[in-house]
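Every protein chain but one is kept in place in this view of the complex.
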Amino acid sequence: MELSRRTLLGGFAAVAGGTLVGCSSGMDTGSTAKKNTTTELTMWCWPGGLGKSVIDDTIAHFPDPKIKYSEIGGDFKQKLVTTFNGGTGIPDITGIKGEDIASLLPQASRFVDLKSVGADSVLGDYLEWKVNQATTLDGKVIGLPIDVGPTGLFYREDIFAAAGLPSDPAKVADQLKTWDDYFAAGVQLKAKNPKALLVWDATDLYDMVVGQGTERYISKDNKFIGDQDHIRKAWDTSVKAMTMKIDGKTPSGSPDWNAGLDQGTIPTHIGAAWVALDIKSAVKTSAGKWRLAPTPSGPANFGGSFLAITKNAADPQKAFDVIKYMLSADNEAKAFADAQIFPSAPAAYDKPELKAADKFFGGQVPIDVFGPAAKAIPVAYQSPYDDSVAAPFHDELKTVQTGSKTSDAAWASAVSKAKAIAKRQGVQ
Amino acid sequence: MTGTATVPAATTAPLTGKGQRPGRRIWSYWRFYLALSPFYVLFAVFGLYPMLSTIVLAFQRWDGLSARRFTGLGNFEFLVQDPTFWTALENTIVLFFMSTVPTLVIALLLAVMLQSAVRFTNVYRIAYFIPNVTSLVAMAIFFSSIFSTNFGLVNAALRSLGIPQQDWLGQPWGIKIAISTMIVWQWVGYNTLIYLAGLQAIPKEQYEAAKVDGAGPVRTLFSITLPQLRPVILFTVVISTIGGLQTFTEPQVMVGNSGGTGQSGMTVVLLFYRTAFLDNDYGYAAAIALSIFLLVLLFTAINWRIFRGRSDDR
């Protein structure tokens, strides 16, 4: 360590000054897409994104060129964008998650406009609001919907009954019509069973309420509207669950959530149809005691993804034939049987796979709840920057939940942070 | 440049292969330059060039897919106004102190104790070092499990003592405690070894002289051990600073890309990662990167002042 400040600074000067290499950006930004080879059709999706039997069947159905399917774990969008930047190994067909589709719309030039390969004939088969999510403002369609995520209320029939609440799905649907009804039930439940908190996590609930509206954080003409009543209403609904002390503060998917579902400390969850799979894998002893009812105050949509064709695809027409086949009503019904991937084509709702009674839900038929919900999802414009702008609201709501800020202080801070982000993204 | 670097080996005149002639041409040293070249070439390509590009990028707007646009100081203007950046900066510095101070203090105490222990010293050393050679992601998963609310071991211990359980990973301070506990656990052993090496270089006579003077262990620690150990302490502080200000894996695995409740696990490097590779705002990410670099530089300079200042003034 024979070093002094002087020598160190000298070294820096040498590093900084010694090299006067030009630093041009260096890489092309990929507007001229290199075509992939025709010998193989590569397809990317994330684990559980497509039904296993559907994948196998599709691969068998299209032997030439051979389909090479890869499962990409981790942050899917990050992998996709970095691969686009890297310029090599870009798949012909890729999945796009529902939460990422809005932010990829500005990159429509990277994807094939499905209308140019004959999508017009099939677009009408899918839920209209879902197709809209993948449609750019100038009318290009970059993805065909794989699935949708209509929400429903999952609840523990045994715990409701023990607390004197209605436990039969029809009666629950009747009594828990609005958030206020739901919260009132929560108070009644807690009085009888102090360990059971009806709302698993009030900040998760916030997103549900936002999703029930017809507007989000940014309007279609690119104005920030996150400070308006529709968002404040969702905020207040969430805060109400906290102040009524029926908030379990257990984010879904966390280990504590898994444990709580089975132990009965989390007797309800409101989530998309695909959450059923998470609940089923999390619980051991409470199978058969779960039931389904419509979401209080109306359905929302969570997730639901797309299959898109990149401009690098060797044969876009062929690639489109593949995704059209994969996402036919028959195959969507199969995917539901495989992994609870909820169909985006309403024709699938009448298939036997979806009409089957589910023992986990005490013989209830899930489609009876989710089918009507899927058709009743409110259409809301989602800006590419919606997620970035929404982030401060989630963060600040958590500070209310932990009691470190008052609701009004947190709201003010969330709005100012969101405005700063919106401004950075060029939103007025 | 030449002459400012003090090369300690000057005491034993380095060789030059065959005798030294003043007029030797530079190419006759080609073997030496060749031997040194791998590092400098790699550094130029993978260190210096990216660093310079980062500086350029910091003045541009780029989403990774469309063309780059020059924005002047736009990214820095936003940086100064961005509350998330300031939160991340504060978290990083708080986490740095919460983890580095206990790490170094515990390591020093253990090293002093190990120094006076006679038996099993190798067993202790190996065992203490093992936390440093484990999979970081695996350990982050482990620590998030013991701090988990309903089944975590920490809460189980609290409950059996009759203390109400805490929502560790859901509370701003809880997240920081969990993250710094992990860093401390991981780095104490490493620093203990470094200190131990430094302790062994202190001449025994000094201790014996102190003993004759009737100095107790505490006085010996402050009058001999610590002053003698100063350069070694500086080394550990610098290493911890460079590492600590770049904390990423622990919070990323434990509380995710959002930084957890109130973003209290959001560090500047995590913010950099999120901005660049999740939000695809590369220009802004470059501005954040430069600010982290300045931060490391500033902290190193401060360390230097504190630990080196006195001997420099000689």
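Letters A and B name the chains as they come in the text, with residue numbers starting at 1 for each one.
Definition applied: a contact is a pair of C-beta atoms (placed from the backbone, for glycine too) under 8 Å apart; a residue touches a chain by one contact, two chains touch by 3 or more.
The rule we apply is simple: contacts and distances are computed from a predicted model.
Between the listed names "ATP synthase subunit a", "Cellobiose transport system permease protein", "DNA helicase" or "Heme exporter protein C", the UniProt record for the complex's undisplayed chain reads "Cellobiose transport system permease protein".
Although one chain is omitted from the display, it touches the following shown chains in the full assembly: A, B. Looking at A:G164, A:G253 or A:G363, the residue that reaches the missing chain in the full complex is A:G253. Here one chain is not drawn; of B:V137, B:I163 or B:I306, the residue touching it is B:V137. Between the chain not shown and the residues B:T87, B:T100, B:N150 or B:S240, the one that touches is B:N150.
The residue from B:V80, B:V101 or B:A201 that touches the chain not shown here is B:A201.
Chain A meets the missing chain through residues 1, 3, 7-8, 10-12, 14-15, 18, 25-27, 47, 70-75, 78-79, 82-83, 85-89, 253, 255, 258-259, 262-263, 277-279, 281-282, 284. The set of chain B residues touching the chain not shown comprises 1-5, 7-9, 12-18, 20, 26, 29, 31-33, 35-36, 38-40, 42-43, 45-47, 49-51, 53-54, 57, 110, 113-114, 116-117, 119-120, 122-139, 141-143, 145-146, 150-151, 153, 156, 159-160, 185, 188-189, 193-194, 196-198, 200-201, 230-232, 235, 242, 245-246, 248-249, 252-253, 269, 272-273, 276-277, 282, 285-286, 289-290, 292-293, 296-297, 300.
We adopt the following convention: only the chains that are shown with their structure count from here on.
Rounded to a whole number, the gap between the C-alpha centres of chain A and chain B is 37 angstrom. By the touch criterion given at the top, residues 1-8, 10, 14-15, 19, 21, 23, 25-26, 29-30, 75, 77-78, 81-82, 84-85, 106-107, 110, 249-250, 254-256, 259-260, 265, 388, 391-392, 394-395, 398-399, 401-402, 404, 413, 416-417, 420, 424 of chain A touch chain B in their complex. Of all the residues in chain B, the ones that touch chain A in their complex are 1, 4-8, 44, 48-49, 52-53, 55-56, 63-68, 78, 81-84, 145, 148-151, 167, 170-172, 231, 234-235, 257-258, 261-263, 277-281, 284, 301, 304, 308, 312.
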